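Below is a structure I'd like to ask you about.
Just one protein chain is left out here, and the rest sit where they should.
To keep things simple, chains are lettered A and B as they appear, and every chain counts its residues starting from 1.
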Amino acid sequence: MTKPLLTVRGLVKHFPIAGGLFGPKKVVRAVDDIAFDVMDGETLGIVGESGCGKSTTARLLMHLMDPTAGEILFDGAKVGTPDLSLTEYRRQVQMVFQDSYASLNPRLTIESSIAFGPQVHGVPQREAIERARDLLAKVGLEPSRFAGRYPHELSGGQRQRINIARALALRPKIVILDEAVSALDKSVEAQVLNLLLDLKDEFKLTYVFISHDLHVVRYMSDRVMVMYLGKVAEIGPSEAIFDDPFHPYSAALTRSMPTMDPDNRTNEAPLFGDPPNPIDPPPGCRFHTRCSLAEGVCAQREPVLTRAAELHDVACLRSEPGSGHSAAPAVAA
Amino acid sequence: MTSLSSLMPQDPAKTIAPIEKSPGYWAGVIRRFGKDKLAIAAGIVVLILLLIAVFAPLLAPMDPYAGRTIRRLRPVGTDGFPLGTDELGRDMLSRLIYGARYSLMMGVAPVIMAFGIGSLIGIIAGYVGGKTNTAIMRTIDVFYAFPSVLLAVALSGALGAGIQNALVSLTVVFIPPIARVAEAVTTQVRNRDYVEAARASGAKALTIIRVHVLGNVLGPIFVYATGLISVSMILASGLSFLGLGVRPPEPEWGLMLNTLRTAIYNQPLVAALPGMMIFITSISFNVLADGLRNAMDVKV
Partner (left out) sequence: MAIPPLVDIRDLHVTFTGGPKPIRAINGVDLSLERGETLAILGESGSGKSVTLRAMLRLNPEKRTKVEGSITVGGKDVLALGSKDLQAFRGRDVSMIFQEPALALDPVYTLGHQIAETIVKHDGGSWDDARKRALDLFERVRIPSPERRLDNYPHEMSGGMRQRAMIALALACNPKVLLADEPTTALDATVQIQILLLVRELQREFGIAVMFVTHDIGVAVEVADRVAVMYGGRIVETGPIRDILNAPRHPYTIGLLKSRAHGAMTKGQRLDAIPGSPPDLANLPPGCSFAPRCKLALPACSESTPDPVEVGSGHMARCFRTEATAPVPA
């Protein structure tokens, strides 16, 4: 694998919420100390259930909100330093949102929406418009038919193509796709996924692909990061995560996918109950309350991300040498 | 190609291929408004009133200030005085025509000024958010807590009678509601993904406000403000009625209503005329505002 393009270290985001009038101030631990790399040219999938912090991570990566702690390095340079201004960083990293309609200004024509970004970065208007029309063709929309239209005149799939074109207008290296195909109909979703793969090849893009649809994540991603309650549970090659996961949560997640086999339906739910509230996460390993392999130590000791196989890290006491869990490997001498 | 180049004034649009243009937002607004017969009728009434106000000197048959006690309180239909005369013998028709100037000014001017100031405050508060928002909006709420009539009377009373002071106090009365609407709409728009996307593209706050926020918030604020015109007119008439707004002998409708009220038993029709004018004008503005709201598809 190549060098890391994006490096995330110790990223934390806590949202304060109003406690009772005299109650203690509470925080939602949306993202709680995560670290990972995004390699140049790969697609990193992020999966997890609601409240796991995957969307917050996307917004933090995009610098749409300030992290409580931690840093993000792009190509080795820290964002917001003289080496790499925030404006320059935003040219390099772009994002596609889930709601295709809400992410387009209803009062702007399609080409104006796409051309806005380049104009902000000093591209003359005419050139920006030309670039917008080129991109429209690239995302499969006839420029002469669509450039002058408004968002409400288009279908969801067409709008999402435009959002992709808008993200590409700054010629970024990384595109963050936050549930970008989740709202589309299945027959349209396949078209957009194909388009994303084509564009990745053509523009040598790196994707961070966030979705709750495990089939789609598996199809799109080279590596997958599984998040649970603001923590990284496991990160590794896509096949390994889906076929041979180390973390009990990753295993439960993949076994929750519908079987597509009427003769071998799922007969027992891999997990019971819902994910706990990130306001008050369980102590120790956050998954221990739902984990069938949990032991006493899991409620006390917080697992750290440990290398379990090549390029494959897992945060589980079962894989952590000397953790005290009965399945844990012995400490290497 | 003229339409294209007018969009992009700084360069000749020759090299850009022609594209299919959708009828824009405003074309849709005009189309929808065109179907609303009631709103068009109200618009015509407002236009006529506007023309009357502008061309008052040409239209008024007599001097609105010249009265003679000898012809006091003539009824409607008197020869030479089609709408009768007032308690000082002045021609009612001429006074009502000149009165359109005052009433429209008192209705429209405070709302325009409040629209400018209130929008500015509201958009800043809404876009910046956080503590700034709280500070601005709670201050606004203090003013908003007073009933508008009471606030207008109190301010005018404190500033003293006169047109200018009435305009100022009415403007102050309308800033809080407009600022609140502006803040609410801006907060909504600010949280839309397209504003996030614009931030993600690296645009500065002012650029985002100009390109992405204004176009989406001014419409709703404008529609709300048009609905305040009739309120402003009625408040202005009320101030004049109380002797706090326009001062005699100016022919303002509210003031005329006040001075003629003693004649309600002698010449009820004449005494009611200024009130009818206030009623017609304010209801026309209201219907027009409703029509605009529907046509602009705004939910306030």
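Rule of thumb we're sticking to: contacts are C-beta pairs under 8 Å (C-beta built on N, C-alpha and C of every residue); 3 or more make two chains touch, one makes a residue touch a chain.
Please read all numbers here as calculations on a predicted model, not as lab measurements.
The chain not displayed here makes contact, within the full complex, with A.
Taking the complete complex into account, A:Met257 is the one of A:Ala77, A:Ala137 or A:Met257 that touches the chain left out.
Only one of A:Gln158, A:Thr306 or A:Ser323 touches the absent chain when the whole complex is considered: A:Gln158. The omitted chain makes contact with chain A at the following residues, 49-50, 155-158, 185-191, 193-194, 197-198, 212, 214-216, 218-220, 222, 242, 252-253, 256-263, 265-275, 277.
The definition used in the following text is that only the chains that are shown with their structure count from here on.
Residue ranges of chain A in contact with chain B, taken from their complex: 62-64, 86-87, 90-91, 94-95, 97, 99, 102-109, 111, 113, 116-117, 120-121, 124-126, 129-130, 133, 143-145, 147-150, 153, 163, 166, 170. Those residues of chain B lying in contact with chain A across their complex are 8, 10-11, 13, 15-22, 24-25, 192-194, 196-204, 207, 211-212, 215-216.
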